[in-house]
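Up next, chain A:
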Amino acid sequence: MSEETKFEPKIVAFLCNWCTYAGADLAGTGRRQYQANVRIIKLPCTGGIDPLFLIKAFERGADGILVSGCHPGDCHYNSGNYHARRRWNVFKPLLEFCGINPDRIQFSWISAAEGGKWVQTINSVIDSVRALGPFEGYQKINAIGPEGSGEGFAPSGKTGCECK
Partner candidate 1 sequence: MKIGYYPGCAITRGSSSEEYGMSVMKVSQVVGPVIEEIPDWNCCGASSAHATNHKLSTALSVRNLSLAEKYEYKEILAPCPMCSQRLIISQKDVQDDEALRKEVEDAIEMPCGSSVKVSNYLEIIKNYCMDEIAQKIKKSAKGLKVACYYGCLLVRPPKVLKFDDPEDPQSMDEIVKAIGAQPVDWEFKTNCCGGGFTLSRTDVVVKLTNDILEGAVEAGADAIAVACPMCHANLDMRQKKIEKEYKRKFNIPIVYISELIGLSLGLGSIGLGLDKHFVDTKSVVNAYS
Partner candidate 2 sequence: MGKKIGVFVCHCGTNISATVDVEKVAEEAKKKYPGVSYATTYKYMCSDPGQKLLREKIEEEGLTGVVVAACSPKMHERTFRNAAVKTGLNPYQVEVSNIREQCSWVHHDKALGTEKSIDLVRMMTEKARKDRSLDSIKVPVTKRALVIGGGIAGIQAALDIADGGIEVILVEKDASIGGHMAQLSETFPTLDCSQCILTPRMVEVAQHENIKLYTWSEIESVGGYIGNFDVKIRKKARSVDLDLCTGCSSCWQVCPSKKIKSDFEMNLGNRTAIYIPFPQAIPSKPVIDREHCLLFRDARKKGIPPAESKVCRKCYDVCPIAPVKAIDYSHEDEIVEEKVGAIVVATGYQELKNNLYGEYGKGKYADVITGLQFERLASASGPTEGLIKRPSDGKEPEIVVFIQCVGSRDPAKGCSYCSKTCCMYTAKHTMLYKHKVHHGHAFVFYIDIRCGGKNYEEFSLRAIEEEGATYLRGRVSRIYKKGDKLIVLGADTLTGSQVEIEADMVVLASAMKAQDDAEDVARKLSIQYDKDRFFSELHPKLRPVESSNAGIFLAGACQGPKDIPETVAQASGAASKVQALLSSDELEREPVVARVDRLPPPLFSTCIGCFYCQRVCPYGAIEQEDIKARDGSVIKTVARVNVGLCQGCGLCAATCRSKSVELEGFNDEQVFAEINSVEFN
Partner candidate 3 sequence: MKIKINLSERSSDFAKEVEKRSGIKVKECYQCGKCTAGCPVAYEMDYMPNQIIRLVQIGARREALTSRTIWLCASCITCSTRCPKEVKIAELMDVLREMALEENLANPLEKNITAFHESFLNSVKKHGRISEVWMLNEYKMKRPKTALQDLVVAPQMIGKGKLSFLPHNIKGKDAISRIFKKCKPK
């Protein structure tokens, strides 16, 4: 693969089981084509996404992340998507502090009925991350020293990310 000539971004998408995962299924049922650069991880609810999952995905070489759940008011678990959004509000400055462009993580609300919106959203995420270029933050830190790399970047241990 000629990565130097043409950069293809790698996107990990964390989707809730009830809305966006079903929406992505619907895109399939409707045979709506989109770019293949995404790998989907299904969880019951976006509210159950630990920020460490996102950091982990970056560590594994993802260039961008999409988190997508139900529309406000439509969460299968009543309020999970609100918690996800609040957690993101706290997590975002931390990302910026770590030098990760927060545009690499995008949030959206896609219902089980919105196959078309899924296609639009994932294509636009892929396109915008393509424009941002590859994410090399992790490799750079690794180059400084394997031991020190984790510090100040991936919070070792726990993240108290629930905002009140």
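A quick word on the picks: all candidates are chains of the complex that A comes from, given by their letters.
Basically, a residue touches a chain if its C-beta (ideal position, glycine included) is under 8 Å from a C-beta of that chain, and two chains touch if they have at least 3 such contacts; residues count from 1.
All values derive from a computational prediction rather than experimental measurement.
Between chain A and the candidates 1, 2 or 3, a touch occurs in this complex only for 2.
Every residue of chain A that touches candidate 2 in the complex is listed here, in rising order: 10, 12, 18, 22, 24-29, 31-34, 36-37, 39-45, 47-50, 52-53, 56-57, 60-62, 73-74, 76-80, 83, 87, 112-113, 119, 158, 160, 162.
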